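All protein chains but one are shown in place.
Here the chain labels run A, B and C in written order, and each chain numbers its own residues starting at 1.
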Amino acid sequence: MKRELKIAVIGGGSSYTPELIEGFIQNYETLPVSEIVLVDIPEGAHKLKIVGQLAGRMIAASGLPIKLEMTMDRRSALIGATFVTTQMRVGLLQARAWDETIPLKYGMIGQETTGPGGMMKALRTIPVLLDICKDIEELCPDAWMLNFTNPAGMVTEAIQKYSRVRSIGLCNSPIAAYKWLSSLYEVPIERIHCEFVGLNHLHWISQITIDGKSKLAELLANKEGYSARNVPQFAWNGTLLQSLKAIPSYYLKYFYLQREMLEEQQQAASRGETRAETVQHLEDELFEIYKDPELKEKPKQLEQRGGAYYSEAAVKLMNSLYNNSRDIQTLNVANGNTLDFLPKDAFIEVNCQVTSEGPLVQPVQVVPEAAKGLIRSVKTYEQLAIEAAVTGDRGMALLALTHHPLTYSVNDVERMLDEMLEQNRRYLPQFFARIH
Amino acid sequence: MKRELKIAVIGGGSSYTPELIEGFIQNYETLPVSEIVLVDIPEGAHKLKIVGQLAGRMIAASGLPIKLEMTMDRRSALIGATFVTTQMRVGLLQARAWDETIPLKYGMIGQETTGPGGMMKALRTIPVLLDICKDIEELCPDAWMLNFTNPAGMVTEAIQKYSRVRSIGLCNSPIAAYKWLSSLYEVPIERIHCEFVGLNHLHWISQITIDGKSKLAELLANKEGYSARNVPQFAWNGTLLQSLKAIPSYYLKYFYLQREMLEEQQQAASRGETRAETVQHLEDELFEIYKDPELKEKPKQLEQRGGAYYSEAAVKLMNSLYNNSRDIQTLNVANGNTLDFLPKDAFIEVNCQVTSEGPLVQPVQVVPEAAKGLIRSVKTYEQLAIEAAVTGDRGMALLALTHHPLTYSVNDVERMLDEMLEQNRRYLPQFFARIH
Amino acid sequence: MKRELKIAVIGGGSSYTPELIEGFIQNYETLPVSEIVLVDIPEGAHKLKIVGQLAGRMIAASGLPIKLEMTMDRRSALIGATFVTTQMRVGLLQARAWDETIPLKYGMIGQETTGPGGMMKALRTIPVLLDICKDIEELCPDAWMLNFTNPAGMVTEAIQKYSRVRSIGLCNSPIAAYKWLSSLYEVPIERIHCEFVGLNHLHWISQITIDGKSKLAELLANKEGYSARNVPQFAWNGTLLQSLKAIPSYYLKYFYLQREMLEEQQQAASRGETRAETVQHLEDELFEIYKDPELKEKPKQLEQRGGAYYSEAAVKLMNSLYNNSRDIQTLNVANGNTLDFLPKDAFIEVNCQVTSEGPLVQPVQVVPEAAKGLIRSVKTYEQLAIEAAVTGDRGMALLALTHHPLTYSVNDVERMLDEMLEQNRRYLPQFFARIH
Partner (left out) sequence: MKRELKIAVIGGGSSYTPELIEGFIQNYETLPVSEIVLVDIPEGAHKLKIVGQLAGRMIAASGLPIKLEMTMDRRSALIGATFVTTQMRVGLLQARAWDETIPLKYGMIGQETTGPGGMMKALRTIPVLLDICKDIEELCPDAWMLNFTNPAGMVTEAIQKYSRVRSIGLCNSPIAAYKWLSSLYEVPIERIHCEFVGLNHLHWISQITIDGKSKLAELLANKEGYSARNVPQFAWNGTLLQSLKAIPSYYLKYFYLQREMLEEQQQAASRGETRAETVQHLEDELFEIYKDPELKEKPKQLEQRGGAYYSEAAVKLMNSLYNNSRDIQTLNVANGNTLDFLPKDAFIEVNCQVTSEGPLVQPVQVVPEAAKGLIRSVKTYEQLAIEAAVTGDRGMALLALTHHPLTYSVNDVERMLDEMLEQNRRYLPQFFARIH
């Protein structure tokens, strides 16, 4: 009765793709995917081939009637798609290395999803995504676009503001929090309920119940619980947790432990290490494994990357959209009336009820007072940066970054911005068009 | 027809008092003050005597029927007062020196109205003011309390939340901006209109017109215009001004030029200079001058202090309250529906129409987008700090300061906070009561 | 592991009670009720005995270990209760007859849940419920009170404002709408989703989907679908439905078809018929049936009363509260940020997700523009009437009724109000206390 279910995976050559394929295989009964198209750009052709062949072996082993295709023709991939997922890295790991190292020269944190580095990633990525959206509007206007390209909150907000595509932002942090709690308490995820409030990579968990009973107090006594491999493992300050009465995302260490994180980055840099390089090594290893013609399933090693569960989150969301499940998932969607100190069109990370018409934001019951200023500050930066990404206005980019809590001087910001813009020139036509 | 007009000046021994007296003399026709009581605490008895005698000579020279009294009995001073003004410094300049120097040891800016220093001043001051308010509620419940004790926005918000006294917060910055424009354009203040938006010591001027014509564009080209003696004179970043499209208060240099301001403070400290000491010298000089029995008017030297025009602002406000003038003044009052990203009970610095029933907030027409995050961040800090001041909750004080944009690490904040609380122990009974 | 599950049924002698008992029996597996206490007042002792004996036979036949008690001692009934339900009629059907007939003399509609009659019911009922709430606060402060005493929205809002009891308002209309759709489309209720927006007895269904597909357009073509036995069966105006783009509650016929409904009431009255009398006959018949010592189940005839499904709704709600089910139910709860043209503390009828901590309001996606004025008008009346009920202020009652859309002249309202207050004098001590 339901129509063909076609998935277009933009950035299909990503090392995460096998997880996605595994998800489709495992959920076939409720989400009967008929066709998967992996799309990538010419620079990614080599990775696409390796990943695509592994995906093909996985599907063949499953015995399911799923058609798989690999292509570099994005437009043909989109025709008739039910869901589009995007995971891409404009400028590849090279650009990430710039994002992580140039700010350090100016005494600021270099991070790929927030602060100076995150803004550069947004400036490079948003125009590319908006371009994809133009194709979607034309070729599959009813498709849902699931965006997990970082900075996911900003990118999805930009899509909402500048296109008519139905898009939802996704992060692996919320699902990782559930997995952590499930393992800690040895109960299935279904019995756990968390209330998330904030933005992408800037959330707090303000309520945690198991079978309706709060576990918050005991979890606040734990200074190391909720963490991730891709963020340095500093312990939390105990007084802070007790007073906040909410568990901060590990990404909030960049804010609450700014000095320590900056020093850690500076030391790592002086040792010649960067996160971009670490990831490059992990990637290289993964692709070596993927090449094994005997491999017919997602390798265990994939779980050890920072982005574990991304694809699980994506398949879960597609499943609920497709089946009108009305279950609760934590997504990046428009604020509406939820947080009264943010604009209605600001994207937030929040519990939603997922229906076939899209996610319905659930009202947030507890918003930590202390978090409100930081959320508003980062949202202000995000909205200015989105405008800079679309207009190519250098002054707007300066304004955005100057108002970001991880910068300290408009003059330093201006000098750093000029170096970063110049370094990224080839990926930022909107900023340099007038000069050429 | 109107009742006796009695003024109670809490902190009457302040060096600013002669300006206030001059204001009453000059405005006698519309604001016929019948009695002025200068109140101070025993530690200030010496200064009170010097200032009081000068005030007496000034009034005598004017020939006006104004009764003058000096006292250390605050309660008797309040009986039947029409207006109460407060200007005080709990802990005197000694405590200010702590506020300005201890943060430097931890790599943070030391400033007496914001950041760590400002919070300590609030923690010392708010309970004292609330105590005065209890007396006002009992002895002169209809009085207007004009508060220019810093941090004026926070102190006045605390009074609004925790007492029934009708209080208005006042700062000299807005009137100073008008004086600067009046002198720059050689037009009387009446022909100038500015729109202020933000908080006390954290405002932006978003519109400036003379005879209804905007002067904003040309003023944004001037990187040094709107400044004050008590804030270091760094020039503004030109790109910032052009993109903001609003003129920031000179206090915003602590935020936009954090690194530079911190370095300047560290250098001054290494030379053994602090603002507290400079002010102490100015004060000593002023009191020497005040002692001269031939002096019968406000001496010129007073205008060279940071707080020039404070008393002018106060007299102007009393005049309008008394006469229901309905003119526009920039005051610290409750937000109401004015700024939709702040709570209704948050105090903001904004244009008001002054009636005999109190100030009516004027709607703000232009709010710089970029300013919204910073305003919300500082307001979040302020509201947490007010709560800490009233409850003596150390965790709340940590939360407040950790979320202030001028701090970088919750761990550093915790260590600094402990030193500052200990240093201020005698002025912070609410934090130490349980220990004794 | 969970504690004893005790239910206190205030107004236990109601003819609806057998439905409630049936619900507890059918849901015993998930809602293991250990004790049910039926409470009533001395005037209801006779009915309580009949109903209680039937309930006893029903439980005995089920073989379940549920303890049943009947009492007139409300306080003992409340001790340790998990859930309290209330269904009462202060003044019995006699007072309902006044509510339905006196307004007709003044040219206004007589209806027991809205307009003049509804207000009188609220004035009689709210103080009694608030009295019960005082007992609950003392004797079972953690209990949930499920209120289906009409006017249920107003009564529950009054409880929220004037007590600390956790209360939820319930109506049978939403569940009846689902039953109607389920039977019309021959699909189980689980596959149907309706969005309700408005107030109790004043809602619109703005979205209807089956398996995620909208059925609204075809249902709007049906002028007679959604109706009830206790509201006259006028057809809807087709143009109205098409333009509203939402299905109005049958109670809205009192508003959209005011003239027709008034005429129908006047004709019925001239024939000597009133709804109160019809209900009295139904009640008498039901109690005759209940007396049959062979009867051990809820008789079919009960479904033919206006209030069918009330108890089903109540058991469903208790089940979800008890089991933290997080399913969607349509309830009467505080508005919060849901409808931006109503106060935050106004109770609305809206979809909620039911958790063990209480109902979470779901955001409303579609609010018919045309409905906003009417909703605000009736809410204004409700809030004024609640205040009148609590204070006994006759002027406030006049103000409430004058602003109700079913009245036409403040002067007529004043004369009618005086007659109605006098007629209800014995049930309205708050209005007459000062006179005695």
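To be clear about the criterion, a residue touches a chain if its C-beta (ideal position, glycine included) is under 8 Å from a C-beta of that chain, and two chains touch if they have at least 3 such contacts.
Remember, predicted model here, so these are calculated numbers, not experimental data.
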Where the missing chain makes contact, among the chains that are shown: B, C
Residue, one of C:49, C:161, C:215 or C:376, that touches the chain absent here: C:376
Among B:42, B:188, B:212 or B:272, the residue in touch with the chain that has been omitted: B:212
Residue among B:4, B:340 or B:422 touching the omitted chain: B:340
Hidden partner chain, residues of chain B it touches: 193, 209, 211-212, 324, 326, 328, 336-338, 340, 353, 355-357, 360-363, 365
Chain not shown, touching residues in chain C: 107, 237, 239-240, 242-244, 256-260, 340-342, 369-370, 372-374, 376-381, 383-384, 393-396, 398-400, 402-403, 405, 408-412, 414
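Operating definition for what follows: only the chains that are shown with their structure count from here on.
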Innermost chain, where centres are averages of C-alpha coordinates: A
Chain centre separation (chain A, chain C; CA means) in Å: 47
Separation of chain A from chain B, taking each centre as the mean of its C-alpha atoms, in whole Å: 45
Centre distance in Å when chain B and chain C are each reduced to the mean of their C-alpha atoms: 56
Sites on chain A at which at least two other chains make contact: 340
